[in-house]
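We show some of the complex, not the whole, and keep each chain where it was.
Letters A, B and C mark the chains in the order given here, with residues in each chain numbered from 1 onward.
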Amino acid sequence: MNAVETPAGETPSLEVSRLAYAYPDGTQALYGVDLRIGRGERVALLGPNGAGKTTLVMHLNGILTAGHGTVSVAGLPVRPGTLKEIRRRVGLVFQDPDDQLFMPTVREDVAFGPANLGMRGDELARRVEDALARVGMLEAIDRPPHHLSFGQRRRVAVATVLAMEPEILVLDEPSSNLDPASRRELAEILRSLEVTVLMVTHDLPYAMELCERSLILSGGVIAADGPTRELLADPALLAEHRLELPYGFAVPAPGVPGV
Amino acid sequence: MGAGHHHHIYRPGDTVVHRLPPQCKLPAVLGFAVVVVATPREMFAAFAGYALILAGVAAAARVPPWFVLRRMAVELPFVVFALALPVIGLGERVSFAGMSLSLEGLWAAWNILVKATLGVVASILLAATTEPRMLLLGAQRLRVPPLLVQIAMFMLRYMDVILDEMRRMRIARESRGFTARDVRHIPVIARSAGALFIRSYERGERVHLAMLSRGYGGSMPMISDLSASWRQWMLAGLLPVLALLVLGVL
Amino acid sequence: MHVPDGFFNAVVSVSAGAVAAAGVAVCLRGARRELDDRTAPMAGLVAAFVFAVQMLNFPVAAGTSGHLMGGALAAVLVGPYTAVLCVAVVLAVQGFFFADGGLTALGVNITIMGIVTAVVGWAVFRLIARFAGGSRGGLAAAAFAGALVSVPAAALVFTLLFWIGGNAPIAVADVALAMGGVHLLIGIGEGLITALTVSTVLAVRPDLVFGARGLKRSLVLRGADGATEQVPAQAPRQAAPGRPGRFVLGGIAVTALLAGIVSFYASSSPDGLERVAQDTGFGVVATDHQLVGQPLADYGEAGGIPVGVAGLIGVAVTLAVGGGLFFAVRRRAGETRESVGA
């Protein structure tokens, strides 16, 4: 069902094969996940609560270590020796912004990543201000991140990753708790970047607006993979995985969705 | 209340000792410690008797010896000190294996070592067989002032919160390309440690407020029935009473 | 400096137990003024922090381990009464849950590491804060000084207790030197950590620093038409910084009690008096071999009663007195809580 084929020969941005994982307390969350995402693709990862989406995403930059199977990023397998390089390439926005922000001020927090990449001085300051301006949080630059509202923290969390300019962006429900305008602005930012994007979301219209391709993860395995439009047009498939289009939503005519 | 991490000494189990209500175990252990401390240091046999009693408790609770031994590390500074006492101590000297040792120092070393060890083992057995929060509920039952119980409860909770926040912060740092390797990284850690205090506090504060908003009034609701039967009291009382018997008989 | 079981003789353990019980009872009363339902978790956090700080342990020659104490930090953050409670809770939890510090030595530990550090730390903090003004720098400096002084003070009291009833035959002078020296160093570290923490908290949550309460701001109201208006903030339900004088007085009273009990025992023991005489000339003691402390031997028989029984009676009395105090306080606390109705 792999609808969007990556051109033969080109190394995919993300490649996961036979990935299984159990948490230390014994709960198994992934049961053999296979996926391939080509360079520059924007892919939505859909699925019910508890499907294993966050668990999968945490493997993509080595925060969790595969119990079985392999993960590789731009051809580079994820293992202890390559972690540093992998984390340079993959920018991960966590589902909970509190997991992401830890410095005493927003400025230091956003500067943290680029500074680790060796950036200093004016260039660093510009990078930080740029990223914050993009998410509309420039005026909070000197406040402590844990004193922001939830949605503001989410926006700063996105900025911390944008500031690192990774070549692969992985976002775990980036639009939740954002107000509608910020949600649209985030979509515009993501569309304007020439990077590979994997976005976990429960917001199907948002997925449709932003990603041509979608994966459905359910019960720890990939249950469907294809163009978003086709998947969302299949009510039986959606219902099987606790997905449904929201109240008042009408699938817009083809050709329109954001390109 | 401790987010359920059992990173303390507690060893889950289902033995007679585990099942004893905490409000019985606390005074029993305290009583035992008092008897031990009050025993004159010359009464070797009594100490052997105490050790046997504790061994019995450990066996009944299925706490393996290696577990107790490992947890005894807290005692180490005192062991070092006690071992030094005969050498640095004053008083009459005897010569042993070519060393001149203070007789009084030897006695003092023995006294400290044996009493501290028995006390530590008794506490370890208590902590190994009782969940920290149950101990607190026990203390609440024993009418320890509620304010103290509450502070202790928040303290245990916060230890979990701090650990949890530390874990989150470490993951966040690492996922943005940071690994603490050498001293140059200390400032980074120090900067975020400043935030850690506030962050842990505020997280804990919000949780506390959430508890308040669900009707929390300063003490945990006793969902599980914590009442102790007189048989349980007798059983727990066995520990200090046996120790007293040992002291009296010998 | 967690004292294990058997380190001090029964008399000191029991007396210190009485002092600790009295001190905690006094603080339970006093803490009602410092604590509202907001600051209870703060006390818990401070206790957790003190716990963490005390885990950095290193052995000290004089017989116990040295570590940071946290009493002064606690006093600045949550107020002196609550601070004593925090440290007492930490020590009890360490004793019961982690087997660190003897259960029968709990009184000694609470007296030294709780009451002494909080009283001294808070007194010095208030004194300096008054001169330095209420600025963030001034408060941090005062916190530094308070913490700096509190640690050697605790070491001093430890030495005093050791002199009276330590179960080890070492010259008191040696103990004083070793403990004092190491704890002076520890004091500097303690001062730095305390100042750093206090100034961090002041920067983001000034409301959490007990020693800096009383700040008020005005609020802006915005009408539907966009007109704005300044109003003063309603006073939050918080205790005023309190009268530090009272706490220090209470502390002094407890200390006097300690001194009284202890000197009673000390003077009732001829050996104690002799020791005083000897110890005034420190150099002599080091070479003096027959004046060895034999505390347990000294109390081997008290009026024909074996020491074990004497000790038990002493402990029972202490528990009765302490328990009575707790009950009295609890009753009062219960009444006020109901009248507040929260």
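List of remarks:
The criterion applied here is as follows: a contact is a pair of C-beta atoms (placed from the backbone, for glycine too) under 8 Å apart; a residue touches a chain by one contact, two chains touch by 3 or more.
A quick note: this is a predicted structure, and the numbers were derived from the prediction, not measured.
Expressed with the labels used for the displayed chains, the entire complex holds A x2, B x1, C x1.
One rule holds in what follows: only the chains that are shown with their structure count from here on.
A comparison of C-alpha centroids places B closest to the centre of the full protein. Using mean Cα coordinates as chain centres, the one most removed from chain B is A. Distance between chain centres (mean CA atoms), chain B to chain C: 20 Å.
Separation between the centroids of chain A and chain C, computed from CA atoms only, is 51 Å. Averaged C-alpha coordinates put the centre of chain A at 45 Å from the centre of chain B. With touch defined as above, residues shared between interfaces to two or more other chains in chain B number as follows: 194, 198, 202. Contacts with at least two other chains are made by residues 104, 144 of chain A. By the touch criterion given at the top, residues 61, 63, 84, 87-88, 92, 94, 98-104, 108, 112-113, 116-117, 144, 146, 160-161, 164 of chain A touch chain B in their complex.
Remark: chain B residues 8-9, 26, 29-30, 33-41, 71-72, 74-78, 80-81, 84-85, 88-92, 102, 104-105, 108, 111-112, 114-116, 118-124, 126-127, 132, 135, 143-148, 150-159, 162, 194, 197-198, 200-202, 204-205, 208, 212, 218, 247 touch chain C in the complex.
On the chain C side of its complex with chain B, the touching residues are 4-7, 10, 13, 24, 28, 31, 35, 37-38, 40-45, 47-49, 51-52, 57-61, 63-65, 85-86, 88-90, 92-93, 95-100, 102-104, 167-171, 174, 196-197, 200-201, 204-205, 208, 286, 288-290, 292, 294, 296, 300, 306-312, 315, 326-327, 329-330, 333, 337.
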